[in-house]
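So the structure is just underneath, and the comments pick up after that.
What follows is chain A.
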Amino acid sequence: MIGLTHYLIVSALIFSIGLMGVLRRRNLLMLFFATEVMLNAVNIAFAAISHYYNDLTGQMFAFFIIAIAASEVAVGLGILIVLYKKYGSLDLDDLASMKG
Partner candidate 1 sequence: MDNILSVLVFFPAIAGLLGFVVHKESARAYGITVAAIEFLLSLWLWFSFDTANAGMQFMEMIPLIPDFGVSYYLGVDGISLFIIIMATLMTLIGMMSMSTTHNIKNMIITLLFLEMTMVGVFVSLDAIIFYLFWELSLVPMLYIIGAWGGPLRVYASVKFFLYTFAGSLIMLVGMLFVAYVYHNLTGVWSFAITDWYALVLPVDYQLWLFAAFFLGFAIKVPMFPFHTWLPYAHGQAPTIGSVILAAVLLKMGTYGFVRFSLPMFPDASVIAITPIAVISIIMIIYTAMVAYAQKDMKQVIAYSSVSHMGIIMLGIFAMNAEGIGGSVFQMLSHGIVSGALFMLVGVIYDRRHTKMMDEFGGLASVMPKYAVIFGIMLMAAVGLPLTIGFVGEFLVLLGFYQVSPIMTILAGTSIIIGAVYMLTVYKKSFFGPITNEANRTLKDLDAKETWSLVPLVLIVVWLGVYPKPVLGPIDNSVKAMLTFMDEKAITQEAKDMIQVARSVTKTGEVK
Partner candidate 2 sequence: MYEIIAFYLFSALTIGLFLITVMSKNVLYAMTSLAAGMVLISGFFFILGADFLGVVQLIVYVGAVMALYSFAMMFFDATRDIKEKNTNSALIFLLGGLSAVVLVLIFAAPIHSDAIQALYPMHEGVGNAQDVGIVLFTKYLVPFEVAAVMLLVAMIAGIILAGKKMDQSLTEDMAADDEIMTQKDAK
């Protein structure tokens, strides 16, 4: 029988993968992918907990997370577009005019 812990561990692993992606990625678009991965990981956890408590709140949370992820993509891509128009690149390393 698959227990809650199994799902949660999968969620934890995917979350860490996402985190690694966030740390690793220099291309902003790819970096956004990684944040999506993290949010998806959380969704698994919520759905699983919801299932095992037989409670709908977790699904609600996951539902809102999906909505948030979608809006973030919209705004994020909007910002990327203006940025790309200006810099012609999505590489983070080009993006360090403010420091210190």
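Candidate selection criterion: all candidates are chains of the complex that A comes from, given by their letters.
We take it that a residue touches a chain if its C-beta (ideal position, glycine included) is under 8 Å from a C-beta of that chain, and two chains touch if they have at least 3 such contacts; residues count from 1.
For clarity, every value in this text was computed on a predicted model and none was experimentally measured.
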Okay, in this complex, which of 1 or 2 is up against chain A? 2
In their shared complex, candidate 2 is touched by residues of chain A numbered 1-2, 4-21, 23-27, 29-30, 32-34, 36-37, 40, 43-45, 47-57, 59-60, 62-64, 66-75, 77-82, 84-85, 90-91, 93
